[in-house]
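Quick one: this structure, given as structure tokens, is what I'll be asking you about.
A single protein chain has been omitted; all remaining protein chains appear in their positions.
Up next, subunit A:
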Amino acid sequence: MSLRKSHELHQRRFGRNLGVGLTLAAFIVIIFGLTIVKVSGTDFGMAMEETQN
């Protein structure tokens, strides 16, 4: 059997795997957006200024 051949399990669990994949992708997007907001916010800027002074 070739290592590249897809097992029947892959087809059977395609929906579940797709759901998990999309959920993880959405989580990454959310964390990225949250990070941008946090580092752009005044709190973060003030903290950086205090560190530099």
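Methods note: contacts are C-beta pairs under 8 Å (C-beta built on N, C-alpha and C of every residue); 3 or more make two chains touch, one makes a residue touch a chain; residues count from 1.
Please note the rule applied: contacts and distances are computed from a predicted model.
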Task = Quick one: find the hidden chain's UniProt protein name among "Protoheme IX farnesyltransferase", "YjgN family protein", "ABC transporter permease" or "Lipid II isoglutaminyl synthase (glutamine-hydrolyzing) subunit GatD".
result = "Protoheme IX farnesyltransferase"
Key: Contact footprint on subunit A, counting only the chain that is left out   = 1, 3, 7-9, 12-13, 15-16, 18-20, 30, 33-34, 36-37, 41
